[in-house]
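Structure in structure tokens, see below.
All protein chains but one are shown at their positions in the complex.
Chain naming follows the written order as A, B and C, and within any one chain the residues start at number 1.
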Amino acid sequence: MPINYYLFLAIALFSIGVVGVLTRRNAIIIFMCIELMLNAVNLLLVAFSKMHYNQAAATAIPVANPGIDGQLFVFFIMVAAAAEVSVGLAIIVMLYRNIHSVDINFLNRLKH
Amino acid sequence: MSISAILFWVLSIAALFSALMVVTSRNPIYSVIWLIVTFFTISGHYILLNAQFLAVVNIIIYAGAIMVLLLFVIMLMNLNKESEPARHRWLQLAGAASGGAFMLVLVAALKDTELKSQQSLLLEGHIGLIKTLGRELFSTYVVPFELSSILFLSAMIGAVLIGKKD
Amino acid sequence: MVVLLLLLIPLIGASFLFLYKGDHQFASTASLKLSLVSLLVMCLRLFCWHTPEQLSFTAPWLTSLGSSFSLRMDGLGTILSLLTTTAYFLLFWYMRSRTIERPAAFFAWLLLAQVGMLGVFLAMDSLLFYFFWELALIPMYFLASQWGGARSVSVTFKFFIYTFLGSVFMLIGILYLQSKTADHSFALESIKKIKLTSDQQSWLFWFFFIAFAIKLPVFPFHTWQPDTYEESATPVTAILSAIMVKMGVLGLLRWVLPLFPIASYMWGDVVMSMAVAGIVYASFLAMQQVDLKRLIAYSSIAHIGLMTAGAFALNQLAYQGLLIQLFTHGINILGMWILADIIERKTGTRSIDSLGGIAQHSPTLTIFFVIIALANIALPLTNAFVGEFLLFAGVLATPSTYYWAFAVAVGLGIILSAVYTLRMIRAVFYGQPSARTSMAIRLALHEVGALVFIVGLILFFGICPQPLIDMTADFSKDLFGQTDITSLFRKS
Partner (left out) sequence: MHSSFQLAFLIPLLPLIGCLINGLGRNWLSKQWSGLIGSGTVLGSFLISLLVFQTVETGQDAVIAYFDFIRVEGLHIPFAFQLDALSSLFLLIITSIGFLIHVYSIAYMHQESSSSFARYFSYLNLFVFSMLLLVLGGNYVVMFIGWEGVGLCSYLLIGFWFKNLESTKAANKAFIMNRIGDLAFLLAIFWLIIKTGSASFLEVFDFIQANGGTVKFSATDITVVTLLLFIGATGKSAQLPLYTWLPDAMAGPTPVSALIHAATMVTAGIYMIARSNVIYSLAPFTMSLISWVGLATAFLAATIALQQFDIKKVLAYSIVSQLGFIFLALGSGAYIAAVFHVFTQAFFNALLFLGSGSVIHAMGGEQDIRKMGGLSGKLKITYFTFMIGCLAIAGLPPLSGFFSKDAILLSAFLHQPLQYGLALFTAFLTAFYMFRLLFLTFHGSFRGTAAQQAHLHESPALMTVPLILLALLSVVGGWIGIPSVLIHDADRLGTFLSPVVGPMLHEVSHATKWVLMTVSAGGVLLTLGFAGYRFSNYSATESKGIFRFFEHKWYVDQLYEHVVGKPITYMSRLLNEWVEPRLIDALVNRVGRSVQLAGKQIRFLQSGKIGSYVLLMVLAMVTVLLVQFFIRK
């Protein structure tokens, strides 16, 4: 497949995530939209990884495992995402315990 | 059109649709479910790109672990109804518009790149196999890998500390 | 080394007073002694020290930026340092018995301001110049806001922001000039070697000029000045108007004119129009003032207008007159402020409507006031006459085609100056004594001393101004060489 397609698909997914972050007030949904954006990036990384693989194959330069870095990065991103979710959810839970809402409009304490 | 191309288009449309549903659903439960659908389509893409390991991991971590966690939290907080007050209409419009503008700018900027002629190989190659990845992970990337485990540990401790009732 | 000495003496004094915190007696005595030492050093420089090594000092400072701690005392620096040391000495002498809150801090800030102003007068490196320029502003801010009248905080805030805004433009100009120098240096010598096109000169001119115009202040950038002068404690006002405005004139003479001669010629008409409009405008306003300090403030704007016009007349007569005027105006206006302060302290009011008849019981004060006020309107045989004479002659000889209009405006200012000065004298001193002035105002010995010193300077340099001219002749000749329009055009 042309890399362009993946590019535009990833951009579209990412933008949907952005719109979600901008339009929703529920912290958990915003959280999910961020996950969506991460996934868009992941998808693009894998697509590029395969693109590099293809390039290496075409030029026949002997490189060990061309494009594997991209996939490993996806792996690390997933690791980071998992960690982030665990901490983030903990924060949301605590928040809910304190203000009984997950509406981010209540979170304007940054002003002070 | 080859079967893989058809699969690509089907998966792409499904991914976009489900992603849109995540954002637009009023009920958080539905959003979570649509997000799981999105993850599955993305995993489908991984398989098309012959990255089986990532496809599996994606399902296990995201669809399996993270989403379940989210679902639990939502249900725990009893948010499974359309309790969310809508944002101000203008703000919503502004958010959608700026998100759209963002997409447009990106698309416009990238539509004429040199990458246009490049291809991502479908259903070929061995780099996405567990064996290859594992070998690479435990040789070149061993230090980051170990570091990521520390990250996990600290995230776990952090989550426990934050979530602790005080 | 003399330049370093001049900076170090008040600096040491200021730090000492900040740390030691004595009472009024101690602080004023210490300051008076320090200022006397400064004055003596300055006298030694005039009579004994003449070699370039003694008159300049260079040390590395921010070398990575291309700046150095470079001080030199040329003719302009000499006359302004002389003014600063003399004025500080006279002011401190006068202030022996003038009580003030938190005296140690007050005197310390004054001394720190002296460091800043002397630094401005002597710096030969643009970054150093800027450093001292801001250094002088900070003590003034505290002095004006903390020891002033009821509105002083807001008024001083305006003053500070206004001047600061101007100097930011100047900083941009300085940085641009530095980037253009061959050796990436802030030194004046290197900057003078840059070949600037007339367009570059033009906008750089305005960047620098705005800073100095606000400081001077030139009409219509003057509105901070009457408020600040009125609201500050009078000794602070005296320093502001006797010495600090000279920073602006120095800026014009040392930085604007020699660096941007073509732009100075191109914009000369505009600037001179502003200056002479300011003379007439301020004189008109002075006629209406009821507050003694405000009246003097507006008269000061008119004088500054003449100085600015002289700076842009671009001929040697005007430069020479301006250089003398720097000193004489400082001395005269200092005298005016001291007298205004005495009157305010002794009668409890500054409003000339509630004064009147002081001459009846206080003839000595009246004589001092009349002499100094007449010197202020440049009567012959007072020190200001020669300066204004040369300035006015220079304005008439300006290369601009509108010289006659400028001359008319300056002339109008001269007539109006007599009008408001005589009105002031009449309202304050003549007529029957009012309730506030029915007591004789007794002057303390040191107050009389300071005033006699001032009157002595007025009469001495009025009859024999040649020493002042000789002190600055080389500088005015140099400056004229750098800004002579006919030779500049011949070159290009």
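Heads up, the rule we're going with is that contacts are C-beta pairs under 8 Å (C-beta built on N, C-alpha and C of every residue); 3 or more make two chains touch, one makes a residue touch a chain.
On a predicted model such as this, the values are computed, not experimentally measured, just so you know.
Peer 1: Could you run through the displayed chains and say which ones the absent chain touches?
Peer 2: Computed over the complete complex, the missing chain touches A, B, C.
Peer 1: One chain isn't shown here. Among B:Ile13, B:Ala101 or B:Val160, which residue touches it?
Peer 2: Missing-chain contact among the listed residues: B:Ala101.
Peer 1: Can you say which of C:Ser64, C:Thr401 or C:Gln432 touches the chain missing from this structure?
Peer 2: Reading the full complex, the residue touching the unseen chain is C:Gln432.
Peer 1: Quick one: which of C:Leu55, C:Leu317 or C:Leu451 touches the chain that's been left out?
Peer 2: C:Leu317
Peer 1: Among C:Ser145, C:Gln289 or C:Thr483, choose the residue that contacts the chain missing from this document, as touch is defined above.
Peer 2: Hidden-chain contact among the options goes to C:Gln289.
Peer 1: Out of C:Ala340, C:Leu374, C:Leu457 or C:Met471, which is the one that touches the chain we can't see?
Peer 2: Residue touching the absent chain, from the options given: C:Leu374.
Peer 1: Which residues does chain A use to touch the chain missing from this display?
Peer 2: Interface with the chain not displayed, on the chain A side: 18, 21-22, 25, 104-105, 107-112.
Peer 1: Could you list which residues of chain C touch the chain missing from the display?
Peer 2: Chain C touches the chain not shown through residues 158, 161-162, 220, 222-224, 281, 284-285, 287-289, 316-317, 320, 357, 359-360, 363, 367, 374, 379-381, 385-386, 389-390, 392-393, 396-397, 407, 411, 414-415, 418-419, 422-423, 426, 429-432, 464-466, 469, 473, 476-477.
Peer 1: State which residues belonging to chain B touch the missing partner chain.
Peer 2: 87, 91, 94-95, 98-99, 101-102, 105-106, 108-109
The rule is simple: only the chains that are shown with their structure count from here on.
Peer 1: Taking chains as nodes and touches as edges, what kind of graph is this: line, ring, star, complete or other?
Peer 2: other
Peer 1: Which chain has its C-alpha centroid farthest away from the centroid of chain A?
Peer 2: Result for the farthest chain: C.
Peer 1: Please work out the Cα centroid separation of chain B and chain C, and write it as a whole number of Å.
Peer 2: 71
Peer 1: Need the CA-centroid distance for the pair chain A / chain B, whole Å please.
Peer 2: The separation of the two C-alpha centroids amounts to 6 Å.
Peer 1: Multi-chain contacts only, two chains or more: what residues does chain A have there?
Peer 2: There are none in chain A.
Peer 1: What are the residues of chain B that contact at least two other chains?
Peer 2: In chain B, nothing touches at least two other chains.
Peer 1: In the complex of these two chains, what residues of chain B are touching chain A?
Peer 2: It is residues 4-5, 8, 12, 15-16, 19-20, 22-23, 28, 31-32, 35, 38-39, 42, 45-46, 49-51, 53-54, 57-58, 61-62, 65-66, 69-70, 73-74, 76-77, 79, 84-85, 87, 91-92, 94-96, 98-100, 102-103, 106-107, 110-111, 115-122, 124-125, 127-128, 132-133, 136-137, 141, 144, 148, 151-152, 154-156, 158-160, 162-163, 165 of chain B that touch chain A.
Peer 1: Enumerate the contact residues on chain A facing chain B in the complex.
Peer 2: Interface residues on the chain A side: 1-9, 11-26, 28-29, 31-33, 35-36, 39, 42-43, 46-51, 53-55, 57, 65-68, 71-72, 74-76, 78-87, 89-94, 96-97, 102-103.
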